[in-house]
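A protein chain is absent from this complex, but the other protein chains hold their places.
Coming up: chain A.
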Amino acid sequence: MAVRLAGWNDIQWCFSQVKGAVDDDVAEADIISTVEFNHSGELLATGDKGGRVVIFQQEQENKIQSHSRGEYNVYSTFQSHEPEFDYLKSLEIEEKINKIRWLPQKNAAQFLLSTNDKTIKLWKISERDKRPEGYNLKEEDGRYRDPTTVTTLRVPVFRPMDLMVEASPRRIFANAHTYHINSISINSDYETYLSADDLRINLWHLEITDRSFNIVDIKPANMEELTEVITAAEFHPNSCNTFVYSSSKGTIRLCDMRASALCDRHSKLFEEPEDPSNRSFFSEIISSISDVKFSHSGRYMMTRDYLSVKIWDLNMENRPVETYQVHEYLRSKLCSLYENDCIFDKFECCWNGSDSVVMTGSYNNFFRMFDRNTKRDITLEASRENNKPRTVLKPRKVCASGKRKKDEISVDSLDFNKKILHTAWHPKENIIAVATTNNLYIFQDKVN
């Protein structure tokens, strides 16, 4: 039974699909580590801890069944990264895919960048639905014909075949990062991109793999003085000279590449003064920014820290224009969350296509959406219980303390192993992809 919140007249979120294994025993390699729609929304890519990329493609809308949009089906699967061994340091390099970013489509093929801790790769995904047949000198199976039997000349022709999707690595950008890559971002010039690790940001040209420019370096001369690291970075969606990077101390720096080659001096510093009433030993940890995303318009940016989502106006540095509490009920549990390391979980966040709603994940397979216009928020759950197509999702509520109402969940019964770190919103429609540990859920709004 659908429960409608006042103010949410437009959207009722319904289950659409779920991808991934059913059993509770999660294979480590299947843990989803990144989710990203392409620019048209037709393709949805996921990366996992085992170094694989799976791309889903949306079916063309079925005219007969007009009550739902096309389903997403597997389009291509490939092994993007393999585990490596760094012999100098005697350390293994994980094959886990940290980020995937799509390039805008220029021709028939699709291109994406995928990265693990150390190496970025440009993949070309192309379709093949024809093949040449009728070679003059070869049999159909490839063997060469006996030359004496060749008496006529014939030219091969293309004939249709079953669709085959091929992924091939076109560029490998390696050996530029000493520390772990946490972000990649493609510039609006579509020729360059940045990659950021804990202490440095590099600028690459998509065509050039043996060279990159270092544009930010916050490594101190003496590593013992290190107190702050880079946590995320992104190019501005419209200004090709502007990018931002966030830090573990809750600051965001906006840099202009026209100012100097090395952008160690920021153009703008975004930082909210600390609330003295909320000060604790964990204040710094929970202020660490886990994700930063520009709005599609480029006017705003959103940051995610442990307990909240903040929207910043690029023209105002001293505080965010909006702050949304994701799970404030966890504030009194910070010590336990520190003990079990959950306090270090890095949640991502995303905008909808019109920048009116933002979404982020939480624990217990809950995810939250905040409508910037109506100031309403909603908590939904990604669970196989509601897995009949077009089942409307029931809003969830966490009871912070005191009397627990019916259908509410108490903080103590939340499952902190079920965390939603990665979410993505279709660039044009109300379709969202939500990743639990090893499953990908796709939800759509109800189309009447």
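Note that in this section a contact is a pair of C-beta atoms (placed from the backbone, for glycine too) under 8 Å apart; a residue touches a chain by one contact, two chains touch by 3 or more; residues count from 1.
The rule is simple: contacts and distances are computed from a predicted model.
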item	value
Listed names "Cell division cycle associated 4", "ATP synthase subunit a", "Myotubularin-related protein 12" or "COI1, F-box", matching UniProt entry of the absent chain	"Cell division cycle associated 4"
Contact with the hidden chain (one of A:136, A:227, A:297 or A:387)	A:227
Residue in contact with the excluded chain [from A:91, A:163, A:262 or A:321]	A:91
Absent chain, residues of chain A that touch it	89, 91-94, 117, 178-180, 198-199, 223-224, 226-229, 231, 248, 281-282, 284-285, 288, 335, 338-339, 341, 344
